[in-house]
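Left out: one protein chain. Kept in place: all the others.
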C-alpha cells in the first residue's frame, strides 16, 4: 500500500506552517462546577436585588426587575420550567409558566391570589450550602441548603434542588427548581 | 477539478450493493418520554414491592430487596445521588450515600436513628401525576405529585422532582430526587 | 411520624382535580433518529436547490441561498464548525468559518482561490446511505456514503461523517462535517 510521502525537508516546512495554525478554536458547551456555583450565587444576588428595588422604588420597579431576572436566569423560553417554590399551595403549587414565577417572587397577580411576594420579604442575605452537585454534561443538578436572613436576623432554611442547562449563548438557565421548608418530624 | 467518475451502469451496480448495506446500525443513548414514564412507574412498583416483601417475609428480606432496588434504579455507583427524601430531618436530611437511602426506605440502621422505613408503611398504591417533564438530552427532569395510599385508604401526597440519567447499559438512573410534603400555608 | 392525612372522600375529590391537571407539559431537547434523518435529507435537498438557483438565477442568487442554508443548517453562530469538505486542499482544507463554508459551496471568494463551488456542479441527485448513527443525547453522529449524480449520470461517492447538535429552538445544526473521496487503495 502506497501512502503519500514527502521528503523530510518538505515535511519540516509543512510542520512549520502547521505550527502557525496550531491555535485550535475551542467551543465548550459543557458546564463547569464554577459556572454552576456562579449561577447559584446569581440567583441569591437577584433575589436580594429585587427586595432592595422594592424598598427603594416600589412594587412596579421590583416587578420589572423580577421579570428581567426570570428572563435571564430561568428557562421559560425553552417551553417550561419545573418550578416548585417553597411556599406555594395547591392547586397552584407548581409554577411551570413565567407568569406563575413572577407572581411568586413579587405577588400582585389576581390569578395567583395567595402569593405575597417571596422576594419582597426584606431578605438581607441568601447563603448557599451545597450537599452535592451532579454535572451530567448538558445539565447540572445541585442539592443543598439555602438560608435566608431577614432584617431582624431571623433565618429561614430551605432544602433546594436546582437543575441547570446551558443555552446557545452559553448562559446557564434554571429548568428545575424544587424548594421546600425543612421537615420538622413529628 | 477532476472527481472520481463511474459510468452509469457501474454506478447502478454499486447502488445495488449499497442497498444491501442500507440497514444502518443505530445506537441511541438519549432518553424518550416513555422511558422516563417507565422509570417513574418502576419506582412506585418497587416501593410497593418492598412493603409487600416486608409483610410476607420480614425485615431482612425487605432490606435485601430495597438494596437491589437502589442498586438498579439510583445512580449511587456514579458517585453521588442528590436525594432529599420526604420525611428526613436535620442533620441527616440529605441521603447522598447508598447507606442513607437504604435506611430511609427500610430503617433499622443505628447511624440514621430517626428512620422508621418509608417503604414499610403499608402503601397499597403509588400514583404519579406529572406537571412537567424536561428532557435535556442525556438527562431528564420531572416534577409532579405522587400520591401514596395506605391500607386504610389514607392518602399522602408529595411534591416530587426526579432527575434521571441513562447509564452505559441503557438503564435510567435517578441522580436527583427531591420530595416534600405539600406546604399548607399559614 | 405524622403524615398529612385525608379521608378517602376528600382524597377522591383531590384525585379528580389532579386529573384535570394531568396533561404534563413535555419539553424534549434530545434528538430522535427521525430528526437526524430529516436533517441529512435537508442537507441534500439544499445542495440541489443551490445548484438549481444557480442555473435559473445566476451566481448572486445562488450565493444568497447558500448563505441562508449555512445559517439554517450549520452551527457557525455557536462559535465554530468542524468542517472538512470533500475537495479542499491545504492550507485551506478546514472551513471552520462561515466564509470558508460559503466559498466552498459557491466559490467566487478571492480569499479561497481554489474553490469553484461544489454546489454549482449541476448535481441532480444526492443519496444518503448510512452505515451507522450514534445518538449521544444532545448530539448525534452519522457515518455513511453520500452519492452525488450529475446531469450526465456520472456519480461521485464520498464517505461522510456528520455531527449534529440541537439548538435552543429545536433545530438540528451541523457542528462536525468530514467528507472524503473514497480511498482507492494501491
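Here the chain labels run A, B and C in written order, and each chain numbers its own residues starting at 1.
Following the convention adopted for this analysis, a residue touches a chain if its C-beta (ideal position, glycine included) is under 8 Å from a C-beta of that chain, and two chains touch if they have at least 3 such contacts.
Values in this document were obtained by computation on a predicted structure and should not be read as measured data.
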item	value
Absent-chain contact - pick from C:33, C:109 or C:159	C:159
Chain C residues touching the omitted chain (full complex)	78-84, 86-90, 93-94, 96, 114, 131-134, 136-139, 141-144, 159, 161, 163, 165, 175-176, 178, 180-185
Chain A residues that touch the omitted chain in the full complex	1, 3-8, 11, 14-15, 18-19, 21-22, 24-33, 87, 116, 127, 129-139, 142, 144-145, 147, 149, 153-157, 166, 181-182, 184
Absent chain, residues of chain B that touch it	1-2, 17, 21, 25-27, 29, 77-80, 91, 96, 137-138, 165, 167-168, 175, 185-186
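Going forward, only the chains that are shown with their structure count from here on.
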item	value
Interface sides of chain A and chain C: same vs different residues, half threshold	same
Between chain C and chain B, distance of the C-alpha-averaged centres to the nearest whole Å	33
Inter-chain centre distance, chain A versus chain B - centres from mean C-alpha coordinates, in Å	24
Chain A and chain C: spacing of chain centres that average the CA atoms, whole Å	30
Residues of chain A touching at least two other chains	78-80, 90, 96, 137-138, 165, 175, 185
